[in-house]
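Removed from the display is one protein chain of the complex; every other protein chain stays in position.
Then we have subunit A:
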Amino acid sequence: MTAALLQVERLSKNFGGLQVSADIDMELHPGDRCALIGPNGAGKTTFVNLVTGVLSPTAGTVRLEGRDITGLSAQARVRLGLVRSFQVARLFRSMTVREHLELAILQRERRTWALFASVGRTRGLAGEVAGLLATMGLGAVADTAVGQLAYGQQRLLEIALALALKPKVLILDEPAAGVPHSESQRILDALDRLPPDLAVLMIEHDMDLVFRFARRIIVLAQGRLLCSGSAADIAADERVREVYLGSRGHAAHRA
């Protein structure tokens, strides 16, 4: 058993009297391919925001490689290797794909204060960018402004940007959101090429994608951890079916 990269212990968040996350425990190990699912309002987004440092928890701790990072800012966590992608692609619309990756790599290397250096002549940069472009299948659009990319390609770039930061833990917030079903295969192919020792946590609604990608699934319901297990366990779990189908079954019954 390898040591946990990311450890979340009894993480809770209250907004006033409303408890949106309660006592969530979770661990991610190197090479994990984990999915976080749950019905709308289960607290998935809050959980991601707590782990990445956008929100600070009411109670509980988050550890990265054993180090307590609960009090660190989102930026500091990124620099330590806890990186997320965004549900709605947040990109710099007038910049090209190449410039995005250059910026991310330079940021990782803390070289964005080089006032008189040349981006084009930064050693090793062009090669690394080319590698990322190839991994994500974005080579043909490297010099296209992001505003002109198809949505699926923007999603791929979003993942590429996260990868450019050389994360240890990668949180993918609905990587296929808004992508037509026919194209989600390309996203999945790209996810298959992620570095094997990277720990990945994916938040996703598309169950097809979840079952094909994840080797372990965590289910949240009403801010609590409902259960976790392999895809087969989850598919067979009565409680999961209930939280997903409960309200819908009820509606169907009434109709």
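The rule is short, and it goes like this: a residue touches a chain if its C-beta (ideal position, glycine included) is under 8 Å from a C-beta of that chain, and two chains touch if they have at least 3 such contacts; residues count from 1.
In this section, contacts and distances are computed from a predicted model.
In the listed set "Membrane protein", "MEDS domain-containing protein", "Carboxyltransferase domain-containing protein" or "Branched-chain amino acid ABC transporter permease", the entry agreeing with the UniProt name of the missing subunit chain is "Branched-chain amino acid ABC transporter permease". In the complete complex, the hidden chain is touched by one of A:11, A:24, A:55 or A:91, namely A:91. Across A:5, A:34 or A:78, the residue that sits in touch with the chain not pictured is A:78.
Residues touching the missing chain, restricted to subunit A, are 74-75, 78-79, 84, 86, 90-95, 99, 102-104, 106-108, 111-120, 122, 140-143, 161, 165 (touch as defined at the top).
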